[in-house]
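A single protein chain has been removed from this complex, and every other one stays in its place.
Chain naming follows the written order as A and B, and within any one chain the residues start at number 1.
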Amino acid sequence: MKKTISGLVWLIAIVGFVVGFYGLYQRITTGHIHTDYGSYIPWGLWVAAYIYFIGLSAGSFLLSTLVYVVRVEKLEKIGKLALFTAFGCLIAALLSIWMDLGHMGRVYRVVLHGNLRSMMTWMGILYSSYFLVILVELWFAMRVDLIKKAREGSGICSILSFGSTDTSPKSIQRDRKVLKVLGTIGVPLAIAFHGGVGALFGVVGARTYWHSGLTPIAFLVGALASGGALLTAIVYVWGPDRDREQFREMMKYLGKVVLALVLIDFLLEIAEYFVGMYPGIPDEAEPIKAVLFGKYWYVFWIVHVFFGVFVPSVLLFKNAVSQKVKNGAAAIAFAGLLIAVTFMAVRLNIVIPAQVSPEIEGLQYAFTGPGLEYHYMPTMMEWLVTIWVSSLGALLFLIGYTLLPIVNEEDREVA
Amino acid sequence: MAIIDMSPGEVRQRMMEDLRRALKRPMEKRRWAMVIDLQKCVGCTACTTACVAENHLPPGVVYRPVIEKEIGRYPNVRKNFLPRPCMQCENPPCVKVCPASATWKRPDGIVEIDYEKCIGCRYCINACPYSARTFDKGYYYSDGTPYIPEYEKKPAFEYGKVWPRNNREDSPVGNARKCTYCVHRLDKGMLPACVTTCLGDATYFGDANDPESLVAELLGSPRVMRLKEGFGTKPATTYLV
Partner (left out) sequence: MKDIRKKTVEIDGEKIKMTRRCFLKSAAFFGGIAALSQVPGMGLVDKLASAGTLLGQNAYPFDKPENVIYTCCLQCHTACTIKAKILDGIMVKVDGNPYSPMNLNPHLSYDTDPKEAVLYDGRLCPKGQAGVQTLYDPYRIRKVLKRKPGTKRGENKWVTIDFDKAIQEIVEGGNLFGEGNVPGLKDIWAVRDGKLMKALKKDAKKVQMGKMSVEQFKAKHSQHLNKLIDPNHPDLGPINNQFVFLAGRIEHGRKEFAKRFVKNAFGSVNWYEHTTVCEQSHHIAFNEMTAKYKGGRWHPMLKEYFEDYGGGKHHLKPDVPNAEFVIWFGTSPFEANFGPTHWVSYITNAQAKKNFKFAVVDPRLNKTAARANYWVPVKPGGDAPLALGMIRWIIENKRYNEAYLRAANRAAASLNGDTTWTNATHLVRLSDDGKRGVKLLRGDECNVCDQHLFMAVSDGKVVTFDPYAKGGEPVVGDIFAEGEINGVKYKTAFALLRDVVMEKSLEEWAKEAGVPVRQLIELAREFTSHGRKAVADMYRGPVQHTNGYYNGTAIITLNLLVGNCDWKGGMMKGGGHWHEDGSKKGQPFNLKKGLHPGKIGSYGITLTREKWRYEDTTLFQKDGYPAKRTWYPYTGNVYQEVIPSAADGYPYRIKFLWLHKGTPALSVPGANSTIEILRDPKEIPLIIADDIVIGETTMYADYIFPDTAIWERWGTPHLTPACPTAGSKVRQPAVESLVETCKVFGVEQHISMEAVMLAIAEKMGLPGYGKDGFAPNLDFTHRDEFYLKAVANIAFGDHGGKDKVPLADREELSIFKAARRHLTKATFDEARWKRAIGEDEDLWRRVVYVLNRGGRFEDASRAYVGDKVRHQFKSQFNLFVEHVALGKNSFTGENFSGIPIYEPVKDAAGRPVVFPERYEFQLFTYKHILGGQSRTISNYWTMVSELGENYVQINTLDARRLGLKDGDRVRIVGPTNPKGTIPILPGEEKPVVGTVRVEEGVRPGTVVASWSFGHWAYGGRDVVVDNKLIKGDRRRLTGICPNASMMVDPAVKNMCLTDPIGGSCSFYDSKVRLEKV
């Protein structure tokens, strides 16, 4: 079953990569011409994909810190998996946002000549740090296993072990310490940068929908919820499951955590929408109205509320919280998958609606042209690029999983 | 002489002289300002087109749209027109958010975008409360026709530099763009294109720091209105209502 799923994921990732490649080709050869975002809606699918992936990354990273910093026993064995998921998602996130830039070649400027008053500059700096932290952390987490695998003849692992050969308990001990330190640095970093991504939106005074103190918090909770959910699904397929009982416990645990996070996130959402709608001030209410009753109402109600909150909550409640069901791992994982996937809808509903009402009423008729519109539908090319980016992230994960000691061989189910 | 008594020719001459005087002063002493008289604006959009042509703006890029609004019920109906260039904010949110330090406020108050530095992230576009910035995606107006004529590729002269449009990737393609107050013309002693072409003689320009200038005089009018002052942006572009 898990093999089938894994195989299916491989298949989807490869197909996605190949098909999505056309989008990449278009993006590289024609720039932003075939995109639907532009001037009045400057940020589109790729920005949403970016905060989506970065949320997933931050979420799984923060869960990994439960292993390396808080030392939650139950999760012991999925530390590396969490880290590696965070890594894959981060790559997808960075690629998404890079594709979105008008001048990809100048991205270095953000770090080298950044404007420290810009939240985006801080993003740049924090990402770079986060990226490093993850890499280093991953290395230390895998070092011993890398060396082992290298000895078994894995070329990749021998390269990646960077000449380290020490597998003594002392060195393992040292690794743990390093991991703890890095993890500890990672926590505020992840909170900072993901809360920061929230702030990046939150500080835009011109967009009332984003402009709220709650935005960074919502981003964080959302990251945890979606990242946790994704990890839950991943753990089910690729996690260490030789020890059935332990595995089930772990799944339940994850399930509970995710359920809690999803509900908190939903609560925040309700609070935001209610407060925004109540006084009926157009600037605030219009975007929310667009989300709830606009042309794409189903994205909120069906994709997000129904498949992203209601169905998974029921599943999780039944399989993770209530004691009745014994073997609910698959259902929990499925709930996680639903949450993780549909969270894209939440991200889209953050990015797009804020931009759909004109800053000055009537502007939309004054001058028209590509990008001078207040409605947005990602183009085929945008979808393709996002598919490519997601597939790339998935492939990275799958390849890494295959080649690297992310989940120790001895923890994997034999079947 | 009160402006109401001045002939349009005198107004123009005075703006030219104001401009020449301002250019003699050091840049940091000047504060360029534009004043738009909404009672004289007739919504002809000559300014919109002048700006598009002057700066060789491609499809989707516009610096000075004119927003039209119908007021009242038949037969008591009128129309209002609101031209919207960049406000050249004293306190520009677009500058604050730019991660690449590509957009900055010059000493003369003009908010400039350095096309060679801009990474095209469009953060500034989102941050501008006036939607004054647009993104150059690299179109030509003649896309879809038998060929792209030469005029679409000829350089614009924004900020006094040469910006040819030979392909779909070199700056300013991929950049945020916005009204420059026509600094390339100011430098040469010429008024901005939207000012010179304004059919209603509704657009005034000059150095607000020079108490003798026409705009300084107009800025003291009780009819003064600024857009969305609540954002604390302190626009240099001012309206008379």
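FYI, a residue touches a chain if its C-beta (ideal position, glycine included) is under 8 Å from a C-beta of that chain, and two chains touch if they have at least 3 such contacts.
Only a predicted model underlies this, so the values are computations on that prediction, with no experimental measurement involved.
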item	value
Visible chains in contact with the missing one	A, B
Listed residues B:A53, B:V224 or B:V241, member touching the removed chain	B:A53
Residue of B:W32, B:Y115 or B:F205 touching the missing chain in the full complex	B:Y115
Residues from subunit B at the interface with the omitted partner, ascending	4, 7-9, 12, 16, 37, 39-40, 42-46, 48-50, 52-54, 56, 59-60, 62, 68-70, 72-75, 77-80, 115-116, 138, 140-151, 154-155, 157, 160-164, 166-172, 174, 184-185, 187-191, 193, 196-202
Touching residues (missing chain, whole complex) on subunit A	28-31, 33-34, 36, 103-106, 362, 364-373, 375, 379
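In this text, only the chains that are shown with their structure count from here on.
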item	value
In the complex, subunit B residues that touch subunit A	48, 59-62, 65-69, 82, 84, 93, 96-102, 117-123, 125-131, 133-139, 168-169, 171, 173-176, 227, 231
Residues of subunit A touching subunit B in the complex	30-33, 35, 38-40, 42-43, 100-103, 106-107, 109-110, 113-115, 117-121, 123-124, 200, 203-207, 355, 358-363, 365-367, 369-372
